[in-house]
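Left out: one protein chain. Kept in place: all the others.
Labels for the chains are A and B, by order of writing; each one numbers its residues from 1.
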Amino acid sequence: MVTTGKSTIAESAKTPVLTGKSSLVRWVQTVLTFTIFLAIFGAAVSSRLFSVIRFESIIHEFDPWFNFRATKYLVTHSFLEFLNWFDDRTWYPLGRVTGGTLYPGLMTTSGAVWHLLKRIGLPVDIRNVCVMFAPAFSGITALATYHFTKEIKDSGAGLLAAAFMAIVPGYISRSVAGSYDNEAIAITLLMVTFMFWIKAQKTGSILHATLTALFYFYMVSAWGGYVFITNLIPLHIFILILMGRYNAKLYSAYTTWYAIGTLASMQIPFVGFLPIRSNDHMAALGVFGLLQLVAFGHFVKTKVSSDKFRVVMIVSLALILVVGVAALFALTYFGFIAPWTGRFYSLWDTNYAKIHIPIIASVSEHQPVAWPAFFFDTHFLIWLFPAGVFLLFLDLKDEHVFVIVYSVLCSYFAGVMIRLMLTLTPVICVAAAVALSKIFDVYLDFSHTMKNKKVNVSNLVSRLLVSSTFIFYLVLFVFHCTWVNKMAYSSPSVVLPSTTYDGRTVLIDDFREAYYWLRLNTEEDAKIASWWDYGYQIGGMADRTTLVDNNTWNNTHIALVGKAMASPEEKSYEILKQLDADYVLVIFGGLLGFSGDDVNKFLWMVRISEGIWPDEINERNYFSATGEYRVDSSASQTMKECLMYKMSYQGYPELFGGQGIDKVRGQTILPSDVLPLDYFEEVFTSENWLVRLYQLKKEDSEGRSLKDAGDYERSTTKSNKKKNFKKPDLDLRV
Amino acid sequence: MTPKPKKITKTASTASSTANTVTQDFKEAYRLALKSYKEQVSSDARLKLIDIFCAFLVVIAGVQTLFMALIRDTFPFNAFLSGFIICVGQFVLLISLRLQVQEPFEGVPKNRAFGEFVIASLILHFTTLHFIN
Partner (left out) sequence: MQYQVLLSLWSLVAGLCMAITNDNLLQRSRKSSDNIIELTDGNYQRILGTGRNAWIMVFLTSSSPQIGCATCIEAADEYKLLAKSWFKDHPEGVSTAGEEEASLFFAISDLKDSKIPETFSFYGLEHVPKFFLFGPGGNIREYETIELMSGGGMERVLGLVSDIKKSTNIPDFNIYQPMNWSLISIVAFTTFCISYMFKRHYELTTKILSMRPLWALVWTFFTILMLGGYMFNLIRGSQLAGVGENGDLVYFLPNQSSSQFRIETQITGVIYSGLAAAVVGLVLAVPKLKSYYKGTSKSTIVEVGSSVVFAIMVYAFFAGLTSIYEIKQPGYPYPLTKVSSLFK
């Protein structure tokens, strides 16, 4: 099916050529455009289905599991109940006001789709709606990109951009089947909003501006990244004003958007009064005020002689600027307006997050991007993009300014944080499509050659050469995209693919095995302590209460769990008892060579808890004497005593008959390194040891401390050492 | 266009006379603008209507703010906010309409502009109603 994408691109390039006047040509053009759109839609959907075909129809990763759980709640309860949902099964014992702290756009949309399908007689499982949600919406994104680029250049560029958008890996990375996340819908809405915005500022039509505002509202309801739009549109206007390009159309487009959009965005409970309270939104308000003044000034300017007007303008502008900035500072100082949020601030001061908010810095999505990632995600668009920006600069219509501002800002943001690659991808597609269609305009236009009787052969050859090389790059692009999707973006990360020695592919299903075990073998109100990464999955798949999850709203609570993991057993036991936890879950990849396990994440647990209890936890104590992060016999005593180490390696050397080899870290663990565990007992270890579950032991019946009891036990059963370790039977798996 | 800060200082040698010229310029600008505005409004009744509506909105917004300042409480904050924002929103919509009545944008005839204005206002009022509780 992806080959359709190839033919699509080649065809779309030819479309602008056929600008004949007869109705037949126009008719053919319409049919062709329609066919191309169908093909693009098909390519967009089918290239995102790898994961369903290779694995199964399953929700991916971490956050989607929460969204899925919330959607299930939505379709089984009423909408109002959903908005007032207080979830007592996460963040135990605090709970989470889920209804008020989520962006409901995604769930509401898929809920609506589900109801619609049911109404027209297609009762589909809600899980399948969720899995297929992102591919379906990526088709719509392609359509929006087409209209957006059409406004920038022409329909030929539009078709190219749509085709790029459909299969570009940078976008597929967040929208494969099963990655049911906010971004899946957000990029669609982003493009639709921008498309209407471009139309609005071009025509000045109030209707278009209202539509922009409505889609902006939809965007606000779906993704926290809406702040990007809130700042980009004002910036566009501001730069246009600086360039002296103010006109009445801008006024009507912007003010209408701002008034309706702001009011509407405050309807979302999670956003609340932020649009008038937080500094992130103040730029939009400032430009709104500025535009009023400029409009007034414009009116006066037409009446008063220009010399005098200049003086009046300068003086009043200076006054207003001073008063405005002073007011902003004063309001922030007195606490009426919240200062910039940490996440936003960390975009500008790149060291900010590392020092002040380790929890943000710890997330792999927030790392800076090295150049191969750009190439990997966009292939040859990456070099067409700067060319496109340059060419747009030379035309520089009002709407081009928008694309340029978007490109420059977003390429910076994407360089700082890998997750913002997603917002850069659409503009890469648009600018690259503009550059490519300009090339095709020059070299693929044979109308002139056809008219001439005398054919200039060498000219024809050079044209053919240039256009054929670029068509070749397009073909290569399609191959590259397919390769990337197959390679990188199609793994659900709940089920891991693995190759055995004889070359067969096996699926490693330890996560689901363990979660299912939890679901069947523990009490319904059991509380599971684990690092926050697994909170959503435990909630979604095992349906058990968790202490912390991926929502990360309470840093202290996360740090407390981190402290429990990093402390010696007695202390951890105390902390976990206070938190009323029943089980502890750790992910251990040593046997399998799975590098994303808890031992590798452990330093972040230490850092985050060190941020709160610097006296008790010190990162340096976890390094060996030579200053390295080791887990073998040269590991520091603190490391060996901490709960995470003990739980990860408990019984591991014995599995190999004395010398356990950790495949992730390539180190050998001896039985003497692993200290006995007295306060916890192992209840379950999955097939490949990926998930290990421990239960907190009950207080000793004879009143001894659990350590003493353990010591006594060991001294009496020293001969029977094997007893300490028992791998649970696999019959438990159902 | 914000003009580059060129030679303000050169226009007058001393500070006091600069201030003098500036205030005079302001007076002049004010007088001229008012005059031409009056001419404009008297020629078109629709503009007059729109302007009266605008003034009315400004007054309402002012009264609300005053009320809030007097009782020294913002308690139903969303009620106040929606009341205030709808005044601002309606105001800018009216100004947008006024700009188009004065000089229609290309591709948007006057009748369509009015239709769009009505739709946008309806949406604005609906959201406000929803927000005010």
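The criterion applied here is as follows: a contact is a pair of C-beta atoms (placed from the backbone, for glycine too) under 8 Å apart; a residue touches a chain by one contact, two chains touch by 3 or more.
This one's a predicted model, so the numbers in the text were calculated from it and none came from an experiment.
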{"item": "Residue of A:Arg48, A:Arg463 or A:Arg512 in touch with the missing chain, whole complex considered", "value": "A:Arg463"}
{"item": "Identified contact with the non-displayed chain, of A:Val124, A:Ala318, A:Ala370 or A:Leu520", "value": "A:Ala370"}
{"item": "Of A:Leu24, A:Leu80, A:Leu122 or A:Ala625, the residue in touch with the unshown chain", "value": "A:Ala625"}
{"item": "Which of A:Ile187, A:Ile268, A:Val311 or A:Ile404 contacts the chain that the document leaves out", "value": "A:Ile404"}
{"item": "Which residue of A:Lys202, A:His480 or A:Arg665 touches the chain not shown here", "value": "A:His480"}
{"item": "Those residues of subunit A which, in the complete complex, touch the missing chain", "value": "350-351, 367-376, 380, 382-387, 389-391, 393-394, 396, 404, 407-408, 411-412, 414-416, 435, 438-439, 442-443, 456, 458-459, 461-463, 465-466, 469, 473, 476, 479-480, 483, 620, 623, 625-627"}
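Methods note: only the chains that are shown with their structure count from here on.
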{"item": "In the complex with subunit A, residue positions of subunit B that touch it", "value": "1-3, 5, 8, 11, 21-22, 25-26, 28-29, 32-33, 35-36, 77-78, 81-82, 85-86, 88-89, 92-93, 95-97, 99-100, 103, 105-108, 112-113, 115-117, 119-120, 123-124, 127-128, 130-131"}
{"item": "Interface residues, subunit A side, partner subunit B - complex", "value": "203-207, 209-210, 213-214, 241-244, 246, 248-249, 251-252, 255-256, 258-260, 262-264, 266-267, 273, 276, 292, 295, 299-300, 302-304, 308-315, 317"}
